[in-house]
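A single protein chain has been omitted from the complex, and every remaining protein chain is retained in its original position.
The block that comes next holds subunit A.
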Amino acid sequence: MLRSPARRPSADSSRASPLSCKMDPALSAVRLTVQEAIHTLSSSEDVGHILSTLGTLKRYLGGTEDPALPEKEEFTTIHFSAILRCLVSKLSPGWLELSPDGQLEQLWESFFLDGPPDQAFLVLMEAIESTAGPSFRLMKMARLLEIFLSKGRVAALMEEQCRPQTKPSFPLFQETLLSKVVGLPDRLGNSLQQDNLTQFLPQNYFPLLGQEVVEVLKAVVNFLQGGLDCSVSFVSRVLGKVCIQGRKKEILGVLVPQLTVLTQDSCLWQRVCWRLVEQVPDRAVEAVLTGLVEAAPRPEVLSRLLGNLVVKNKKAQFVMTRKLLFLQYQHTTPMLQSLLGYLAVDSQRRPLLIQVLKELLETWGNSSAVRHAPLEQQCYISKAILVCLAHLGEPELQDIQDELLASMMAGVKCRLDSSLPPVRRLGMIVAEVISSRIHPEGPPLKFQYEDDEMSREMLALATPGPAGACSSETGGPSLASVVTETPVETPEKTVDSDVPSVQPQGSDSELDSDDEFIPYDMSGDKELKSSKEPRYIRDCLEALTTSEDMERWEAALNVLEGLVYRSPEATREVSVELAKVLLHLEEKTCMAEFEQLRQRALVAVTVTDPEQVAKYLTTQFYGLNYSLRQRMDILDVLVLAAQALSRPRSLQRLSQHGPPGSGTLCAPALASSQPGNAATPDWQVVVEERIKSKTRRFSKGCPRRELTGGPNEFNSVAGYFFFPLLQHFDRPLVTFDLLGDDQLVLGRLAHTLASLMYLAVNTTVAVPMGKALLEFVWALRFHVDTYVRRGLLSAVSSVLLSVPTERLLGDLPDELLEARSWLADVAEKDVDEDCRELAMRALLLLERLRDKLLSISSP
């Protein structure tokens, strides 16, 4: 109960008095009148009589000139419902038309609209629910209810409930009222079915209810100012129930903006709001709070609306500090900001914020959480950490420095181990921010990561001076200043640019000449190294292995790819040796594109002599003394080479273009031919068009375009690429344990195998490859690492794509069945979104297979 500032106990007693006196002579008079009226209404057909009876009753409702009758109280509390029920029961077209001028109808309606709203509402609802089917009465009632709503009677109803009540049956009555108010759209939908009125649709009704709540609160504030006590618990329960029903957006969307404005300057309003939220029943707290946090635009607003609720209410504290942060992750960043900002605004709540930060970091640093939580959740928690950090000050952080550091280190470690780049990046960003906040003066921790949208967003969150500080108050002036500054700046600029054109007339013509000539871009002006380029493969090999001359070494690497494609014969003689050198090649100088050049050269060698080099590379993949990087390079090269081999066209193009890095300088013929090349199609098209227009053809049909066909060169060598990779994956070496720590490489391996399988489409080895790959997948299907699982799933898909349908069904039916159940399981339960999607795709492919089978067997 909200006590008004000026307490007046007398107000209570005066209201309670009529109930205490029971046997008054006047009371019986009321009862008699009512009984008589009911009798008249139910039996009489005489309009005049009915009207006068109703008129008599109407007097008791007040609004007429009569003085406050003592009977009035009794009438409204005891007899009013009965009268209304009687009125409802009389409702029929014939009865209303007894008075043709509509007087009766008006009077009839006025009973519902002017009488005590709670009883009128209940009787209306009851009548609507008990009336069957589409009928005149039902529609009439619905219309009446619509008017009831539009006249703000719901507000009056709720207002009534806010007054102190002492009736014994009151709680039950309120419960009924509550369920009817909140359930109105459902109930009317059920009764009216197709004929439902738009006002009763949830998307219309709940905003209206929100507006009514505002009105009630306004009335409550007025009462309090007027010195009357009020209770908002009924409104709270309405709010809670609506939110539980999932309509928080509709109702709070109306409520919160208005409350934001109303609470801005008024303590009384704030108190009413706090009370409103406090009184929400426990089971509705979560729904209401979530809705409020979502709807509140800024932390200060949330603070005004909620007060110190989190400190007082255990349930609210649980929702705000645990549920919204740890158990859910679908909320938006602004919502996180207002939630954590709310915790930071008040000094009483700040310990909670620190507590939250600690717990967040603990979760963040938990390696099992990193492995099993979906990426979105990790992202959400990281964002929450950054927002917390932005809100906390230096001294507060110093106090918990050790804990922060410990959790951070653990988290960074297991994140950097992850095979998913986004997870690694999250680790880096959060670690950078934490360390910069813990040791602001120390040397900053700096990772290298790609700057993408997510990282920028995260870093923006971390900048201290939280979003709350630049709310509308500060935003206004700064915006204004920008606006005022720009016009000042622009004239200056134009003046600047005018200066050169003005000066020449007055000054020496010698001086101005500089301005006439604007230099061109000279960044391409680099030193020439063409003289050092080796011209033969063997020279290249020698330069790469023994040369001490770094320029020659770089030049050799630059031209190698082109040389290999130009002289395949010479390459084949030294292919394995060359592959070995390239595989072990280390970056000796700071060379741009070293990795790409090396990779391209390796691919070129592999393409030129696939059998030997693939054999060599695949054995080296399980070799002893290689770094993970080299092993992954091997995989990449195998895939790229397989790709080049399986597409003869692209191969030709590769060999035509020569070394991409060396540009025009080393290949004069190329430079001159390239523009020509580009132009060739143009004139060819023109010439062909002209010939076509002048040629008369006697054959029929349109001219066919010939596709240049060629043998798939991958066909004969696919086995060398594929099978050796599958042989040793389950045999750990000292330096290399695919099933243990080196799961990143395992993931790459799975992806590589999937790609090789896909590229082997239409080859003869596809069937044994598919079989072996499915076995590999089967062995690893429950791997914990997401990246590995993704690889396995795409491997399944490529098996389904590459192996001919009849062979799949003929040779691998069991494997397919097993895979199918596994895929279905993954598609449903996997934590990773990509995994689910990949599994779905594989399932779709399987479905397609089945369809094909059916279509084959049916005719």
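The rule is simple: contacts are C-beta pairs under 8 Å (C-beta built on N, C-alpha and C of every residue); 3 or more make two chains touch, one makes a residue touch a chain; residues count from 1.
Throughout what follows, contacts and distances are computed from a predicted model.
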Exercise for the section: Would you kindly match the missing chain to its UniProt protein name, picking from "CULLIN_2 domain-containing protein", "Guanine nucleotide-binding protein subunit beta-like protein 1", "Anaphase-promoting complex subunit 8" or "Centromere protein O"? Expected result: "Guanine nucleotide-binding protein subunit beta-like protein 1"
Exercise for the section: Could you tell which one of A:45, A:527, A:569 or A:586 touches the chain left off the display? Expected result: A:527
Problem - Residue in contact with the excluded chain [from A:132, A:267, A:518 or A:734] - result: A:518
Problem - Absent chain, residues of subunit A that touch it - result: 510, 513-514, 516-522, 524-528, 664-665, 667-668, 671-672
